[in-house]
Structures are given as structure tokens and as C-alpha cells.
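Attaching a single structure in C-alpha cells format; questions to follow.
With one protein chain removed, the remaining protein chains of the complex are shown where they sit.
Which chain is which? They are A, B and C, in the order written, and residues in each are numbered from 1.
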Amino acid sequence: MRFGGLTALDRLDLDIDEGDILGLVGPNGSGKTTFFNVVTGIYRPTGGQVVFDGWDITGFSPQAIFEAGISRTFQRSRLCLELSIFDNIMLGNFKTRDLGICGNIFRRRAFHKTCAEEIEKAVELIRLLNPALVGSIHRPVADLSMIDRRRIEICRALIGKPKLLFLDEPSAGMTHDETNQLMDEILSMKSDERRLTIVLIEHEMGIIGKVTTRCAVLNFGEKLCDGTYRSIVGNPLVQEAYLGREVTEDEV
Amino acid sequence: MRNTKDFFRCAGLALALFAYLTLFFGAEDEWSIAAYVLLGVGGVIALVSFGALPAIERLIQANERACQALMIAGTLGIIAVFREDHYTLFLLGTIFVYSAAVLGINVQLGYAGVINFSGASFFGIGGYTAAVFLQNTPAPPLLTLLLGGIFSAVIGSILLFPVLRTSGHYSALVTMAFALLLKVFLEVSEWLGGPQGLALPSLKFLGIDFAEDLVIMGNEYSFYVKYDLACLLLLIMTFTFAQRIERSWMGLAMDAVRIDETAAACFGISVTRWKITAFTMGNFVIGVAGALYSMMLSYINPSNFTFSDSLLFLSILLLGGIGSLWGVIAATAFMVVIPEKFQIIQEYRYLIYSAMVLMMIVFRPSGLLPRKPRRYIAGGPL
Amino acid sequence: MDISLLLQFFINGCMLGMMYALVAVGFTLFFGVLDVIVFSHGDSVMVGAFAGLSFYLLCMYLSPGMPVWLVTLFVSFAGMAFVAGFGMLVSRFVIMPLRSAPALNTLLATMMLGTVMREAVRLFFPDGSNPKPFPRLLPDWSWKFGGALLRFDNIALFIAGGLLIVGVALLINHTRLGMAIRAVAQDAEAAQIMGVDFPFIVLLTFAIGSAVAAFAGLMNGLYYNEINFNLGLLLGVIGFSSAVIGGLGNIYGAILGGFVFAFLQVFGTVAMPFSSAYKDVFAFGVVIVLMAIFPTGILSERQSQRV
Partner (left out) sequence: MRMNKARWSGLGGALCLAAVLGAAPVAAKEVVKVGYIGPLTGGNSAVGLGARNSADLAVRLQNADPKSKYQYELVALDDECKANIGVQVATKMASDARIIGAATHYCSAVALGTVDIYHRFKMPVIVWGAVEPKITYGNDYPEIFRTIGTQEYQNKVASAFMRSQGYEKFAIIHDTTDYGKAHKDFFVKFLTEQGGEALGIFGVTSEQQDFTTELTKIKALGAEVLYFGGLTPLGVRIRSQMDKLDLELQFEGTSGIKSDAYISGVGAELAEGTLSFLDGAPVEKLAGGKAFTEAYARQGYAQPAEALGIFAFASMKQIIDTIEKVGPSRKALITALGRIEDDDTLIGRVTYDEHGQNAIPLMTKYVVQDGQWTIWEDSEYASGKRSLVKVKR
């Protein structure tokens, strides 16, 4: 993936198995979010191929990729602050609820029925994360705290029953124990959905260690190494990417 | 209905509001008008200072269906009070039709975020379509109303391609250019009556000719009563249409498109589809309102649908509070009646009027009745 | 269509283009710094013209004997200073309070402000609703090339306008002050952290933009020898179109946009067989087509969308 002269992703070769939790690690600007954007169709890749579940979805529109079962959260949470909690979550569940123009306007009773069902579904999902939110499901998201907003974003991504979930730095802007609590909630959700695959971008190594089954390290758009958390931590290349090399006397 | 006590409170509020409106409409000379304006402003300030507003809001939201019925009853009451006063009825009709048109713009801008600076142009296209069809074809007037809407939506679709490709100020320019272009086009094209404009026969519907005076139990009332009822019906239909759009998945999709296109795209919402739907539906509603208004006027010419009229529509939407349906109706009443009532200061009217709008935008940007969070079922939980 | 006629069309087109460019520069400046469209800018041109006329009458009243070139300088600078001051007031009391509001609010507020300015001049300027003659301050030499006529004031105004725009472009691109303005344009918060006095920069930008508008007004008066309270309305929309065609935020884009629009109008009039009122229909039609092809203007800065 190339932006004019800058090569954001350089011959990145990554395959993810079903049911895995893959941690994507690397210093800032190493192409992690760009990878997310390429897979979810926001950027059209200048080279290479994206294959999902046997289908080649390179260059598909974001809508098509979402329909295929890939959903995501964003580094800077892009929730619709003016809208209510239920509205934001409902955005993620869209492919099943589209009644078309006439359905929405004329068949109001049918709409009310589906609306009640959807509220039920959303409430059930939120109860998993934060039961306190259930009471104020119609309140605008603007009044919520950072962690609640992160929870809503995850609910939005999960309500459409995706096969693959991209989590982009869920811990950004949150305290340490809040992040841990969020990760526990994600793990509990993962246990219900056997076949859900998660790709997680995270900087806190503690969380990566605890949650992920496999990790991949990116640096300047290239994949340094791949493997379980313990193997990559020991890898000298990774340390160098993060901490830089010890420099001997004469080199200085 | 929560309980009868609530009903009486709502009824009391509605009565107070409509009594004030009736007195205000009846006021003739400038002293009584100024007195009523001060009374109104004083009343609002009193409500705000006593903190009664939140209570009233909860009351209204709890009994939404009843309040809407009360509002319609009150409006019919006003029409009955002024049944002989042609001028006030004409003003009421204008308020209803303009509100319907601005609701159309609200669907475009308030919901899907598509800026439309040529609102009055589509209003004019509706009017001209009705005029041309009524003059040259035996089409029944009611059909020409629909044709006005359809033509305005079809011509609107020409603008769609540039509007969809541009965003923000750039799409504002595209619609501005169209507004300026259309007025000159109407003025120059002979077959549309050129600068003189076109005359329109009156609306005939099921044998009722809207131009003859209304005769009930022998006594004669102004023919504008028929037009007012037609315009009120159009407004009610547009209001329910817009409210149902907002309270449906379509409304949700349009809001998502307005707030953050990328996020909406990532969740399967086709941005172009909803922008096209909102733009076309809005233009259809504006076209129908334009056709009805032109029939009421019975004569239209290009200088009615200029760029400054489009500005008037957008100012109404902004003053009412973008996206808020009742805000649009309140702002329309304000923007149509105040300049008419202040006819006395004549040539200073426009100066004071635009200064007032400027003050309003700077000091109260959210508008008269800002938009409330969406509730899918009337009177639902909050 | 002999050569002298084409030359005359070219001269007219250049003068018109320079005037539209001067107005467009104001739009681009305000958009560049505050990401806002100030629609009263067209009417600032009209206020500039009327201010110039008032200072001229004042001059004639106080000291009729003043030499013409001194009067011209005084009228120009006084006019530009007056409108610059007015521009600062506008930015302080209309633009800054609306900074956090959505762009549409500012656009509509400034449109209403434009109407207030127009009505104020119409009502309070003595006999304002009728057109006013503008004094002929520039010498009357002119050269004939076959049918075409090139007047001294055409050249003088064209060069002065060009110098002014280049001056503004140099100020913006090559001085510390200009860097501060561009910093504010890129990211107001970051610039403020770096010690850029944001309110001062906004006031200064409005002063510059309004002064350029005043000059356009004076140029309008000197070129046509007539001013009226209505000239700002259409000029505003055309200036905005020119700025957008050229690409908002780009000073040289504004110049390009101004000349493109002017030659569109001239071409529309010349080529249109039937009534030339179609010129506006033609010009604005082309604007719509251009926007469809270049959604963010011809010389637009590539905005990459941060996700």
C-alpha cells in the first residue's frame, strides 16, 4: 500500500485463522491502522491481495466488506454523539433491518415490532458490558464517559454478528484498570462466540500477553516477526524496533 | 393518555397559545402589534426564568399524540375565527405551505446533511409545472400538484451528480449557482411567460372550485378558507411523512450519513443512496408545496423564486432549529407574519428583519426549538 | 470578427477578471484562516466604493485645491482603512462568536449581514437608492489600436490590482506574519500553543481581506465611474464562485478562478446568438459542471482524510 512516495505497507503477508485473537504490535506509524483501513476497504490497496473466508475482497467497498462479515472500531472513536445509545448500536446491525423506503413509512406496526426486538437485542448486548447503561438506552452518547463510549463502539461492531472483528487501540484514553475490565468483558464475549476472530491493535504489552493467542509485529510497514506473545517478546529485532540498538563505544 | 390531569394541562397550554395567536393576528395598528410582541417575549422570559420549560417539555413529550391533535384543533379554530378576513387567511395559507416546503428542506439538510441553496427554485419549478400543465393540458388540478413534485424531483436529479461529488461549501456553491441560473432562465424563456410570468386557474377538486366563496348554512366565507384547509392538509401529511422518516431506520441511516460518512460506510450504509433519497424526497415535497402555493396565488413570475427566497427558507430552518419539525413551523410563522405586521415601518423593514435574524443566529445558534433525541414510538420512554 | 474587436474583448475580460479575482482573494483568505465563508464580502466591496466617494466629497469640501494624485491616494487609503476597520468589527462581533457553530450558521449570518449593509447604505446614504457618479480621478489618456481602445485607467487599475494580489500572496507565503496566518489556517489550536496570538491574526486577516475588497470597490468606481447600493450582491456570489473554482484556500487559485469566470461571461455574451442574458445561465452552468469535474476546485490542496 503506497501513498505517493511513502510505502505504508511493504509486502505484508499475514494470515489469520478462525477463532484466533491476533495482537498487532508495532511502534507508532508502523502501518497498523493503515492495515485496518486497507482490509475494511477505506483505502484501496495499490498492490497485493486481501482474501477473507475464501473470497478475494481486494478493493471492495466498505459496505460490501461489512456485509461479508468484517466490522471494526476506530482509533479515535467515531460514534454519532448526537444520537442515542440505541441508535449508535443499531448502526452496526444494519444489513438485517433494511425495510426499504415504503416499509419504514407505511408499515408502521411491522416497524414497531422489529424496533422492540432490536431494542431487546441491544439491551442484551449492553448488559454483558455495563448493566448500568441499560436504563438510559435512549440518552445521547454525548453524556457518556470514555469507557462507556468504547463499550458502545464495541457493541456497535458486534451486534451485526461479524465473523472478524478489528479492535483499534481499545485502551486509548482509558485508565489501566478500565482497560483490564474491558478486556475481560471482550474475553467473556469471545467465549460465547466460538468462531469469532479478533485482531487487536494495542500498546500495553500486559494486555497483549493476557488476551491474544498469536501476535504479529510491524515496523515501517514490514512484518518483523509472527508467533505467540512469548516468542516475539524475546526476539531481538522487536526490542530494537522499540528500544533501539545498544551502540558500542566506537560507533558513537 | 397518561391521565386526565395531564390532558387538562395540555389543553390549557394550547388554549393560551391559540388565544395569543388569535389576538396577534387580529392586531391592526402598530401600537397593539408592538404590545402583543412585548407580551409574547415577556411570557417566554417568564417561563424560562420560572424554570417551567422543562416541565412543559416533559408534559408535551409524554402526551405527544394529544398535543398534536390539540394543535390541529387550535389551528382550525383560528381559521374559523378569521373566516371572513381574507388577508389573515392568506397569511395562514402561506405559513402552512412555506412550512411544508421547509420541512422538505429539513429532510435534505436536517437529516441527510445535503445543503440546498435552491429551495425556492424547486418551489418555483413546482409552481411553473402546475401552471404549464393547467394551461395546456386537461389534467385535473390535483394531478398537477403531484406533477409539480415529480418534475421538481426529476430536475433536482440533474443537480445530484455534482452535489454528491462535492461536500460542504462546494456543494453549497453548486446549489447557489443553480438558484441564480434558474431565475434568469425563467425570465428569458418566452414559452414560460418570460418576466411577465404565468397565470394559474384555481384548484378544482371533486367539483369544489376553490375560487368561489365558501358557503356554509347560507352565510358566505372567504374562499381562502378552502385553500387554508388544503394547505393545512398538505402540512399535516408532510409533517407525518417527515416524522416517520426520522423515526425509522431510514432516519437513522440519514443521520449517520450526515454525522460521519466514513463510519456509516464501514457499517454497510450506502452514503450515495441515502443522500439521493433525501434530496429527491425533499425536492418532491417542495415541488408539491410550490404547486399548491402558486394555485393559491393564481399568478406567478420569476421574481417570486429568487436566490433571496431560498435564503429565506434556509433562515427559517436555521431559526427553527435544524432537524426539529415543530421548530420549522414556529419559525415559519415568525418569518412570515412579523414582516407583514411590521408593514408600517415600510422601507426600514428589511434592515430590521435581517438584523433580527443575524442576532438570532449569533446569540441563539441552536434555534427556537432545538432538535430532541429521537424516540421511535410516540410518547416512548426517555 | 477582426483583431481589434478580439483585443477589446480581451481587455474587458482582463479588467473583469481582475475585479473578480480581488473579491475572490478575500473569500480564500477568510476560508484559509477560519474555514468559513464570509458572504458579506461582496457588500464590503460596495461599502468600499461608497466610502471612497464619501472621502472624495469630504476632500473636495475641506480643501478643493488639492492636486488630483494626492486626492486619489487619500481616497484609496482612507477607503481601504475604513473598510478594514469595519472588517475587524465584523470578525470580532459576528465571526468569532460563531467559530464553534456549524459552517452554515456563519454563512447565513454573513449573508444577513450583507443585507443589513446594503439596506443601511440604501437608506442612510443621502439618496442612496439611486446610482451615484464616481469621480474621474485617473488621467484620461487612451490609445487606439484599430477599433480597440486601451485607456490609461484600465492599465493603471489592472497593474495596481495585480500588485495588491501579489503583495498579499507574498505577505502570506514569505513573511513571519504570513507564516502565523498559515499556521492558524492549518491548525488553530496548535498555532496558539506555539505562541501565535489567534484573535490578533484573525483580526489582521479580516483587515487585509476587507482592504482588498475596498480596493476592488474603488477600482469598480474608477473603472465604471458609477456605483450603486446593489453592486455587492452579485459580486459576492461571483467572487465566491471564482474562489471555489480556483480551489478555496489557495490565493493563486482565486486569481485563476476570477479570470476563468470573467472570460466565461465574456465568451457567453460573444458566442450566444440570442439574448445575452443567457450569459449568466451559461456561466453558472459551467460552474456547476466544473464543480462536478473538480469537486474541490481546480488548484485545490489535496485534503487527505485522516481516519
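In this text, a contact is a pair of C-beta atoms (placed from the backbone, for glycine too) under 8 Å apart; a residue touches a chain by one contact, two chains touch by 3 or more.
A quick note: this is a predicted structure, and the numbers were derived from the prediction, not measured.
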Touch partners, limited to displayed chains, of the chain removed from view: B, C
Hidden partner chain, touching residue among B:14, B:100, B:254 or B:297: B:297
Contacting the left-out chain in the complete assembly, out of C:5, C:58 or C:163: C:5
Hidden partner chain, residues of chain B it touches: 26, 28-29, 31-32, 85-87, 90-91, 94, 184, 187-188, 194-197, 199, 222, 293, 297-301, 303-304, 340, 343, 346-347, 349-350
Where the unshown chain meets chain C, residue by residue: 1, 5, 8-9, 12-13, 15-16, 119, 122, 127, 129-133, 142, 144, 147, 149, 151, 220, 223-226, 228, 230-231, 233-235, 265-266, 269-270, 275-277, 280
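Throughout what follows, only the chains that are shown with their structure count from here on.
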Inter-chain pair with the most contacting C-beta pairs: B-C
Most widely separated chain from chain A, with each centre as the mean of CA atoms: C
Whole-Å separation of chain centres (CA-atom averages), chain B against chain C: 35
Separation of mean Cα positions, chain C and chain A [Å, integer]: 49
Chain A, residues touching no fewer than two other chains: 42, 74
Chain B, residues touching no fewer than two other chains: 262
Sites on chain C touched by chain B in the complex: 31, 37, 93-94, 97-98, 101, 103-105, 107-109, 111-113, 115-116, 119-120, 123, 237, 240-241, 244, 248, 275, 277-278, 280-281, 284-285, 287-289, 291-292, 295-297, 305, 307
Residue ranges of chain B touching chain C (in the complex, touch as defined): 109, 115, 159, 161-162, 165-174, 176-178, 180-181, 184-185, 187-188, 262, 307, 311, 314-315, 318, 322, 347-348, 350-351, 354-355, 357-358, 361-362, 365
Chain A-touching residues of chain B, taken from the complex the two chains share: 241, 244-245, 248-253, 255-256, 259-260, 262-270, 277, 373-377, 380-382
